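Missing here is one protein chain; the remaining ones are kept as they sit in the complex.
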Amino acid sequence: MHNKETLPNLGLPEHERDLFCDARPRVSKPLASYIEKFLNWSRANSLWILAYGTGCGAIELRPLFTARFDISRYGMAPRPTPRQASLLMIGGYLSVKTLKRVIRSYEQMQNPKFVIGLGSCTVNGGMYWDSYNTINRLDHYLPVDVYITGCMPRPEAIIAGFEQLKKRIKDGRAEGANQYAEQFDWYKANQKKIITDWNMPDYNW
Amino acid sequence: MKPYSDRGKFPERTENGNVIDLDSGKFVKLWQGPQHPGVTGNMSLEVIISGDEVVDLTTHVGYLHRAFEKLIERRLYIQSFPLVCRICVPEPDTNEYGYAAAVEELAGIQIPEKAAWLRTLTLEMSRLTSFLMWLGGQAGAFGLGTIPQWCLAHRDYMLDLFEELSGGRVYHMYIVPGGVRDDLPRGFARRLEDVLQKIEQVMSDIELALFSNAVFKRRAVGLGIITRDMIDEYGIVGPNARAAGIARDLRKDQPYLIYDKLSFEPVTADFSDAYTRTLVRYREMEQSIDLIRQIMAGIPEKGAIHVRPPNVLHWKIPAGETYVKAESTRGEYGYYLVSDGTAYPRRVHVRGPSYTHAVVLLEHLALNTNIADLPGLMVSLHTYPPEIER
Amino acid sequence: MKLKDLIAPFSVWKRATEKPYTAMKPLSERPGADRYRGFHINDQEKCIGCGSCEAICQNGAIDMVEVAGVETTLTDSGLRPRIDYGRCCWCALCVDICTTDSLAMSNEYVWIDEDPEVFRFIAGAEGKPWDNSEKGYRRSGGYSLLDPERVPMILEDPKKGVTSFIEMVKGYSADAARQEARRCVDCGLCIASCPAHMDIPDYIRAIRDDDLEEAVKILYRTNPMPATCGRICTRNCESACAIGVKGDPVAIRWLKRYIIDAVDPSDITAALGKEFSDSGKTVAVIGAGPGGLSCAYYLARMGHHVTVFESSKKAGGMIRYGVPEYRMPYDRLDDEIAHITEQGVTITYGVTIGVDKSLDELAASFDAVFISTGLPDASSLRLTGEDLPGVLSGVEFLERVARGETITLGRTVAVIGGGNVAIDAARTARRFGAETTIYYRRREEDMPADWEEIHDAKLEGVEIITQSIPIQLEKAARGKTGLVWGRARMEDQGPGKRPRPVLIVGETYTAEVDTVISAIGQTADLSYIAESKTASVGIDGNKVLADYHGRTENVKIFAGGDVVNSIGDAIAAIADGYRAARSIDAYVLTGKGKT
Partner (left out) sequence: MEQINELKARYSISDSRDQRPDLGFITVDPGRLAALLAELQQVRGYTHLSFITAVDYPETGTFQLTYMVHNFESAHSLGVRTVISRDTALMESVHHLWKQAKTYQRELKEMYGIDFPGSPGVDDPFILEGWQGPPPMRRDFDTRAYSEKTYFPRPGRKTSDPRRHMQSRLYPDYTPFEEET
């Protein structure tokens, strides 16, 4: 019934399967290099952040949005919905329950999209390395563009992280969305291994 | 102005509770959060609305569950003090104090007087810091964008002071079992006073811009009324209870550290709705500023800041159990510690006030409110989800 | 609604003309506060690789790894902490516990990378930009997690002690021992310094856990004479102790003594068990000093039949005849020897090899021979007048005291030397009521004697004249002996070398004393080996040539103790004895020697 191009969405109840899109994510091919360069320049200068405080890291994001650090001047702004956001900030540790929502939010974001991992927890589990409820390595579940060390990273470090991300975007290396589409099966297998009650579409369009 | 509670009870109730038939077309189920700017922290509300009126609400938590209590059980006593402050991010010091005091009590350690003063100082500073953040959130939840800008900028000045004192902006890890880690830096008093004055100035602006604001008044007055008879039934503590006229404040009722040497009276009001609760907390911020000044005036010049525990790598604490609590910005915050005489705690239970405020209380108060006021209501209870799931 | 509610919010517009809060420069340039807990720095020179940081890290963020250019020495494990910033929470507990204060934190905080694999680094060894940061978190003076002070040891009142031979050091009580044991950080740096590589942290842990049976088992794994070593060991371990870098080292020797004193001798046997096989092989051990006894003990427990040949009337060697009773009570030594003979070791007293029996005979009638005859004779002062009647050697003096002979020292005594024998002789002389002065060539800090011994000797009224070189001995009036000595100055010998004493011309003095005791070293008479025809082994001066495992050039002959090693203390002899026992075991069972 399902060919290679569609997703089975087995997690959904049968009567709901028709309600959701079952297409696989696709790799978007780059345009001519000068256009792509211009696009990347534009993307780098209007990073809109999904306002989802997934963990402790969120506490240092608020000052960024407000008067003292004011990242609006870099063309960045918090957005309440994934549809409008291009940057997902993972604020440190992710419990399995949150990871499920993060995946959903990430998949709902439009291409191109970028992920920044804040703090130790996204690299190797951080101080919750032995907790049964938090993941250790974010890069197993989502493509991460930039890591910022700290627990938590200060706003200044986060701003420096944004600079690094912009550089990566302008260099054309920030291909997380494409990487996710290319290695979709690997990511999905990793995700499903720990999210045992997968009751959403395989890809949240 | 009609308080919301005067609206007719809808939907119809039977002995078994509300009659909510989702297929009837009268109701819509909405998920608010966890990815939603209108919820505090990472939690979610399962809301059922009819029109724009909330007819049922269920709180869902667990998105921030890191199993602190489990992790503490497999860490040495000293190893947990960096862990506990992560339970409540905006106000870590209460956790540090609660944990350290519980360990000290069972270990029979008496902390030096100066350490007690320094601990009180950080507790009050973090209270002010936490309230600043909350006040921004409260105003923001009602659509007032300017006040969060002011509050968070001034909170940041407080964080600068914390950084100077403890070496950390957000997680101070300053209060350790046995005392505190360092003395006040040189010139700290002056810089602290500067910041306090700045905060006082911005607070006078906030008073005009928030408490005399027609929008805020219109939306907050009568929202989420807590009556006096609900207090014990729901286990309501802190400003939420004080706003209803119950003068309960652990700092006064069961003084810890050096609170008995400071002069203050619990702030109370007589009608606990979102507006009054905001006002009570605002007065407590003023009170905190006053307390910080009292502490800075009374803090001993010299003296030990730390009592060395036995070698912390194999520090065994005599078997026993205790419960130590402190008044956080949200109310009674406690640590229940059970030691079985080994180098590892048998059990640590963290009691956070949000446990009741954000679950049973919110579920009750949300009924018959307007969906647009839900964020405002939630913030007015001052809840932090990590206290619930830990 | 009041009119004010509509107007008041706008009043804050007055702030519109004020300076904005926003910092206009890129904020990443703002340095962290002076105490900021930023990235780790580690002084590679100061760090000793004890691993306390790894032990306390609740995040499992620290690994101890080898670093190029850092050598493993007796006081430095050669390992350095590598920190995983995928784990660290910047709590700085590692800084607080650091035994050397080498670990600290800078106030740098920006480290960004696209590759998650890079966030691991050896602090202070990878040339990070923050390595030399002056600012950042340091442990403050008023706060520490380690106890720098040793639990004080109870001593006999020196005024009372100096009148008798009762034991001076009283030993720890159970509480004091547990308290002292708690100071240990379990790093294990000390093990390498101990010649017998005793498992020090483990028996200290057993004290903490109050499990003395386990502690005894651990002791006897490497040392059959713990009561002796618990009293008179030269305790090289304590000089390697990580706690000793900033404070007093853990009192390892006294803790060992506590274990063995707190346990009844019969419980030791019970703890260790007595079941071992019988190999039917026989081994002769020459000399019942610590080396011989240790070898005999382990051989017996390996199932061999051991006979020890001892020229004196009692076993113990230098421990009995060279160490005064106030340091090593004879009954404790007897208990220890009794435990060794209980294992089936036979000791034949009054038999001198080379006189009563030849080495050849032994080699012929036993499957293997272990030589541990030690250094029983005193070295010569090589001064004129050494043969005067008022001059005797420290070894001889102590031995005669131990045998219970009556000795007349007179009212004043001069002791020449700075080692433990010199101190022992001086303190013993004090117990005979003599005014005693020690003459030593170098400074007090150069004295090879145990610093506690020097301290206690002074308490007992022994005077120490340092930088004094004896020139000659002469006969003086009223039967006294004149010690002519000259003042020395210390001449620097370059870095890492001990300064050399040089006589200052013209500054000579004469001390007229009743007795002069020389204690500048010991030597051995190895003629019984040289005379041997079939069992001869290599000799160099007063030393027998043997390898680390006690094997000599003769496959059947093994040797150890002072007669082999140059350390010359009891624990080294015990270690030699044990290693030789293993070699002998391997030899008698397989017939194969050195490969």
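Think of it as A, B and C in the order they're written, each chain with its own count starting at 1.
Assume contacts are C-beta pairs under 8 Å (C-beta built on N, C-alpha and C of every residue); 3 or more make two chains touch, one makes a residue touch a chain.
No experiment lies behind these values; they were computed from the predicted model shown.
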Using the touch definition from the header, name the shown chains in contact with the chain that isn't displayed.
A, B, C
Sole touch to the unshown chain from C:Arg30, C:Arg138, C:His197 or C:Arg487: residue C:His197
Who touches the missing chain here, A:Lys37, A:Arg104, A:Arg137 or A:Lys167?
A:Arg137
Who touches the missing chain here, B:His65, B:Arg127, B:Arg251 or B:Arg281?
B:His65
Note that chain C touches the chain not displayed via residues 49-51, 54, 62-66, 72, 74, 77-79, 84, 86, 116-117, 120, 187-189, 191-192, 197, 199, 201, 220-222, 272-273, 275-276, 298, 301, 548-549, 578-579, 582
For chain A, residues touching the missing partner are 96-97, 100, 123-125, 129-137, 193-197
Touching the missing chain, which residues of chain B?
61-62, 65, 67, 69-71, 73-74, 105, 232-235, 237, 248, 253-254, 320-323, 325, 332, 334, 336, 338, 346-347, 349, 351, 355-356, 359-361, 364, 389
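Heads up, the rule we're going with is that only the chains that are shown with their structure count from here on.
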If you average the CA coordinates per chain, which chain's centre is most distant from that of chain C?
A
Starting from the mean Cα coordinates of chain B and chain C, work out the distance between those two points in Å.
55
Multi-partner residues of chain B (at least 2 other chains)
82-83, 149, 153, 171
Chain C touches at least 2 other chains through residues 21, 32, 58, 89-90
For a test of understanding, state which residues of chain B touch chain A in their complex under the given definition.
34-37, 41-42, 62-67, 70-71, 74, 82-83, 86, 89-90, 133, 136, 148-150, 152-153, 155-156, 169-171
Contacting residues of chain C [partner chain B, same complex]:
1, 4-6, 8-9, 11-12, 15, 21, 32-37, 52, 55-56, 58, 89-93, 96-97, 105, 136-137, 140, 142-147, 179, 182-186, 205, 208
Footprint of chain C on chain B - complex, ascending:
75-76, 78-83, 146, 149, 153, 160, 163-168, 171, 173, 176, 179-183, 185, 205, 208-210, 212-214, 217-218, 304-306, 308-314
